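Okay, so here's the structure we're looking at.
A single protein chain has been omitted from the complex, and every remaining protein chain is retained in its original position.
Letters A, B and C name the chains as they come in the text, with residue numbers starting at 1 for each one.
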Amino acid sequence: MTFLERTTDVRRFRHWPGHIEADYIYTSGIAGETFFRELRENGRILGARCPQCGTQWLPPKLFCETCFRETTDWVEAPATGQVEAVSVVHVDAKGKPLDSPEVWALIRFAGFKGGFVHRLLVDPRKARAGLRVHPIVKPRSERVGAITDIVGFGP
Amino acid sequence: MEEVIPSRQPVGAMKGPRFVPDCSIQLMPWRASPVRVLGRDVPNVEVVSDTGEAFRELPMKGANFPALRVRGRSVEDYMQVSVPKLGRGFGKRGGTVEVDSGEVFPKDCAKPRHEGDTDWRDPLRDFRFFLDHGSGCNAGQTFIPIARFRRAAGLAGVESGEMKVGIVGVGITPFRPTTPEFSWKELTYDGAQRAYADAGIDPREDVDTFITCAEDYYEGFGIFDEFTPDQLGAVMRPMHTVGGDGIAGLANAFMIIQSGIADIAVVESHSKASDILTYEGIVAHGLDPIWNKPLGGHPNLIAGLEMDAYLRASGNTAKDCAAVVAKNRQAALHNPIAGHAARVTPEQAEGSPALWAPLRTLDVAPLADGCVVLVVAGEKAARKARTTPVWIRGIGWATETPSLETRDWTTSPATRIAASMAYDMAKVRNPAEAFDIAEIDDRFSYKELQHLEALGLARKGQAGKMVRRGDLAAGGKFPTNVSGGSLGCGNVLEACGLHRLAEAVLQLRGDAGSHQVDGARNAIVQSWRGLPAASGGVAILGVGK
Amino acid sequence: MRKVAVVGAGMTLFRRRLQETGKELSFEAARMALDQAGVEINDVEAVIHGTAPDAFDGVHMKGEYLADGSGGARKRYMRVFTGGGTGVFSAIAGWWHVASGLADVALVVNEEKMSSCQPHPQSVFAYIWDPILDRPLKPNLVWIFAMEMNRYMTVHKIPYEDIARVAVKNKRNAAGHPCAQLADANITLDDVVNSEMMAWPVRRLDISPPSDGAAAVVLASEDVVRKRKMKEHAAWIKGVGWCIDSTMWTDRDLYFPEYVARAAKMAYRQAKIDDPRKQIDFAEPYDPFDYKELHHLEGLGLADKGKAGLMTREGVTERDGDLPVCPSGGLMGVGNPIAATLGIKIGELYWQLTGQSGKRQIPNEVRTGVCQAWGDLMQFGSVMVMGT
Partner (left out) sequence: MTSRITKWPGVELGRKEIETGKVTSVRYRPDAKFAWSAGEAMSRFLAELQEGRMIARTCNGCARILFPPRMFCEECFRPTDAWVYVRDTGTIETYSISYLDTDARRITEPILVGVVSVDGASPKMGVMHYFGEMTKDEVRIGMRVKAKWKPREERVGSVLDIEYFRPLREGEG
């Protein structure tokens, strides 16, 4: 017996509703600023290169994960990447059924460590690892300098 | 550098008479090398000169110590410790302790340090005497803190060498999908009172430090650390929160005890998942705000992608994952605390909707409420506990990387790194042969297979076969997750790590009940922090010497 | 118990808004600390991260999110979180990583980015209260400080001017700190007394500003310090202590922080200090509000109950006084990025004890210092004693 008295009428148990939400503005950071400006202005995708070990990071980071040094050089990513993993999702962010499934993929780029986790704009039946895809970018007028400027990746 | 460090007085040069070289016997219940004093081995004593070098052989071999002179500021700062406990060789006059104010203490008496000081709890037992061999006074500063009666008597302390730390108490509340009858405080109190009863201790008297593993957003608080002490009996005691899983909490208890400032620690974690109305929203809130979160999507898509990458890279199949679901949920039927036990067949699991293909709904461990509390003790205290201590032979914890893009999606490197740390500490050469049972994270079915391979308990691609051959079942070669795991008992968020530790401890103590694996003496426990993290821990537990 | 030393420290600017992401701030502070210590990332065997509410940066499991920025990738990595007390507590956790023998070199990184939260971090402070007992009243965090300050002033009959002097002292001291956000070399007592009332008795200049920032320190064991000849830039950790009080803050008298006293007693015992006022040369208590410095000096046993204000009025706590307090400029002057106050508490003790504080260096020689952080609902104290 946890306590000396326990309620057995479940209707008497109350709960208290609430939330811990707030509005946020996340700055893209130093590395992100360069990436998103380039994406917004020229629709190009840049990665960062570590001067010490030469590893090229995508998406770009201010620091190299292995040598913990500042990545000073910028390198343009290849035009196409390759799908490493695919998932066909049938529910939305809240778990409600979707009218049509979303295809998500992990896309790797040759010579870069990392890549993108993004939407794969292909028919779910044709979605499979190994596909060569390229980023599909919104027109300049609609681009604002955010990851959503890339609509997805397609063959 | 143009900044010249101001000259410092040499360390140790005290005001007052020239410092006579002396040596102090520093009695430390933590790691201390055995020392010969007057030709006799005195355990757990390290003789340290004032500049810190340790002596193995006292310089004045054969000399006689007329008195154990203790220097210090004032009488009430000391509690006299009965010298004979240090062994016959000290002080011909049989252990009177003189304090420089000339007052001689009789044996075996202890006075409170300050009149008003009701708090007798003192986590430190750093007894340091300066041995004065009678030739002139010595100005070393010496200090014996007040220790609790029980511990003051047990002066012998702990054998030298690495001090052992063991789990001596386990409290698990039954895992249930909802617990409307409890607030989170009351649920945690329920878990704590069971653990304290199991270990036979009183939290208000015996416990030196408390640790909670919790995350703000799972609990619904800006600073959850505020709401943790009362229900554990930790009010006015050292307590902290770890933003990590149970094994990270256990590691802190292990290190705090090894550092010598605590004897008994309590590690707690719980889940009130039924209070959370938007679980997916909170998990998604853990994604990188600029690279991942803006894209939306149900967070389980990450597990779907990882399962796809893992199955293809390892050669295991979705059928193997379905077999894991059936194994664990059926095993849970034998575990009274399980919240989601069910006679599930692999076909049912395989037939459930693939909402995040290839990940199916039954591949995902369902959420549950529950609390797990462990009582952890250093060797001396562990031997006095009510239960058989389960020693922590090895422990490791590691993070791979938080960024989805740069992590390895096939082999769970965090598990591999944590395992190598634990194996080094426990001197495990061949993991596949070293353990009788395993409790491995299975918050998604494919994770059990991935973790088995990352731990070296199954060769690459063989974990699936082991499941289908029945090796991992209760009667099999290598019983794994016979507790029912998270799939069978329920995903209790940050408490998953502690849950697996608790289940392994009960097995090794022979207290597991109807799902007891007979003769289990060594266990490996592994945990993962769940989406979207790539972090985990490994602990190696054993009973006996 | 192996002896442990701080051998390097680093921190970023403290500002109301910084452009870097939380990861990048952590990296910048950690990189500086490693460079100062002359230690490479591969020497680091454990990374301990301390950061306060996830709701500020707006990331769930924030410890995980900041792991790569703190140098924790593929390493032992752990996040500890004790509210505001994390500023000193994460270094205590770093201490037991090394003192236990599990790691020879540990990196402690603290970060806070409060500016992500709109319109003001206050709206996240609304979630630190009990949902049933307090939140319905829509409390503002300043309220609880104002209530404690009122209780403290009334019980001890402390004139408000003595409290305001702390703000003047710290904001002037901060003029010597390169990272200071609110340094003001020529602030006067009248400026503070006449600043607009926020929640009586708290005025605007009584409060430290919310800030973005990060700080880091490198800890090393005795043998590493000896082998790599770091004695010159090493400050030894002599004592650690921490303590938490009950959640029910409305059930206790707020005039004296008993939990700080307990934490201090634990740390002093380990550091062999039985007369703090004589044996401690300088102090860095936690000063999110000016009255809190006095409140905590009394908790640390460095001033009698109710007398800390008098000491401030007599200039005892000035940088050249008998007991310099907050020579760094404290949270009041340098800024309050909560967990990242590590840099002006542990970091300042390290820089002062190794004579590296530049313009802020305390004139007379210092050999033992104490720093302290406070957190949660008037509830948690963490104390560390360092010395040469």
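To be clear about the criterion, a residue touches a chain if its C-beta (ideal position, glycine included) is under 8 Å from a C-beta of that chain, and two chains touch if they have at least 3 such contacts.
Since this is a predicted model, take the numbers as computed values, not measurements.
**Student:** Shown chains touched by the missing chain?
**Tutor:** A, B, C
**Student:** For the chain not shown, which residue from C:Ala67, C:Ala164 or C:Cys179 touches it across the whole complex?
**Tutor:** Considering all chains, including the one not shown, the answer is C:Cys179.
**Student:** Just to verify: which one of B:Asp275, B:Glu306, B:Glu400 or B:Glu503 makes contact with the chain not shown?
**Tutor:** The missing chain is touched by B:Asp275.
**Student:** Touching residues of subunit A against the unshown chain: what are they?
**Tutor:** Touch with the absent chain occurs at residues 1-7, 12-28, 30, 32-33, 36-37, 40, 93-94, 144-147.
**Student:** Kindly note down the residues of subunit B that lie in touch with the hidden chain.
**Tutor:** 1-3, 179-187, 189, 192-193, 196, 202-204, 217, 220, 229-231, 233, 235, 272, 274-278, 280-282, 284-285, 289-290, 293-294
**Student:** List every residue of subunit C that touches the chain not included in the displayed model.
**Tutor:** 11-15, 17-20, 25, 28-29, 32, 36, 58, 60, 115, 119-120, 122-123, 126, 131-134, 136-140, 142-143, 146-148, 150-151, 154, 178-179, 196-202, 212-213, 246, 248, 250-254, 351, 356-360
In this text, only the chains that are shown with their structure count from here on.
**Student:** So which chain ends up closest to the centre of the protein, judged by Cα positions averaged per chain?
**Tutor:** Chain nearest the overall C-alpha centroid, as shown: B.
**Student:** Could you state the distance in Å from the CA-based centre of subunit B to that of subunit C?
**Tutor:** 27
**Student:** Could you put a whole-Å number on the gap between the CA centroids of subunit A and subunit B?
**Tutor:** Each chain's C-alpha centroid was found; their separation is 35 Å.
**Student:** Subunit A: which residues touch two or more other chains?
**Tutor:** 18, 20, 24, 26, 28-29, 32, 61, 65, in rising order.
**Student:** Going through subunit B residue by residue, note those that touch at least 2 other chains and give them in order.
**Tutor:** 216-217, 220-222, 289-290, 401, 403, 406
**Student:** So in the complex, the part of subunit A that touches subunit C is made up of which residues?
**Tutor:** Of all residues in subunit A, those touching subunit C are 16, 18, 20, 22-33, 61-63, 65-70.
**Student:** How about subunit C: which of its residues touch subunit A in the complex?
**Tutor:** Those residues of subunit C that touch subunit A are 19-21, 23-24, 27, 30-31, 34, 41, 55, 58, 68-69, 71, 73, 116-119, 123-124, 127, 131-132, 135.
**Student:** Name, in rising order, each residue of subunit C that touches subunit B in their complex.
**Tutor:** Result: residues 1, 3, 21, 52-55, 58-68, 72-83, 89, 93, 95-97, 99-102, 116, 124-128, 130-131, 222, 232, 240-248, 258-259, 262-263, 266, 269-270, 272, 274-275, 354-356, 358, 365, 367, 375-377, 379-380, 388 of subunit C touch subunit B.
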